[in-house]
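Every protein chain of the complex appears in place save one, which is left out.
Up next, chain A:
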């Protein structure tokens, strides 16, 4: 047992950090630090810089543009990226649909989609949740009917993140009504510019426009846009959701936020001195840091295990990552709220593209707190995670 990173790993960390220092546009970094939303342009610009460096789809197999890094290197890269901070790669393309396509897609699909995902020539969004299908995703109703060499798609998706930017969607559609609910679903991709696709924004409690409803009204999609086999979509969805086990803890994000809390708390006064000197506040912050350290170690255990024994059998500790990771992210936003106290109140106005830049940066702290309530809901709510632990780990 040894906690130290090797000299090579340390050198890799330095290299990654230096690259971020030299290449992340300063304004992009500042907005992330301040908890602002970025415009589409800002994000795409950065992702293309990353892709040019060869790090855009780092965890993909080498033949599709991946790096061939070890699990530990991936861990280091993500940690540095999150804590610099720089925008993380667009998960919908890079972590979700990309791996499904290179694992289950045909050669033509791989050639057609993968390079465009890597360079974000296409912005992808995820068509999974529906108004009546949240945690019980397999009950989804959006229907794809085969008509000759076409699919005709009707239905509605919701919580579709940044669909307003999207060129493409990967969609779970019901293709067999008679089968058991998990067995009648197919994984179909299509253009968001298709006739019959309507995107309607949902304003979230932070005032932002991150998510949307997407309506399909007789959308015609070429049959060849089916990925893998018909009615096997549920398997691909499970593969996709199980793919990113370690990134979900977002340890780097929380670390960065704790540094920010410390920075702010040494400036904002309470009872005539910086609030960082208030014992009650300090102990709360220490409690959060300790939890985060424990999570970091748990994540390292999972990473080291994957490195040694492959990804086949997940380390049971990996189930901890989503639950604790989301709780800690929420605590950090709570602590930020506590630091600025009454100055949390002023409300900022969001631009149409989802960005916001208008007001003093403290105005982002309350929205970030409100917005972060989502992290214990999405990606399988923490209650679903507890069901998973109970069944898969404890055998209940």
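One rule holds for everything that comes next: a residue touches a chain if its C-beta (ideal position, glycine included) is under 8 Å from a C-beta of that chain, and two chains touch if they have at least 3 such contacts; residues count from 1.
Assume contacts and distances are computed from a predicted model.
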item: Chain left out of the displayed complex - its UniProt protein name, from "Peptide/nickel transport system permease protein", "ABC transporter ATP-binding protein", "Pimeloyl-CoA dehydrogenase small subunit" or "Cytochrome c oxidase subunit 1"; value: "Pimeloyl-CoA dehydrogenase small subunit"
item: Candidate in contact with the missing chain, chosen from A:2, A:22, A:108 or A:149; value: A:2
item: Chain A residues that touch the omitted chain in the full complex; value: 1-6, 9, 72, 255, 258-259, 262, 279, 282-283, 285-287, 289-295, 297-298, 300-301, 303-305, 308, 316-317, 319-320, 323-324, 383, 385-387, 389-391, 393-396
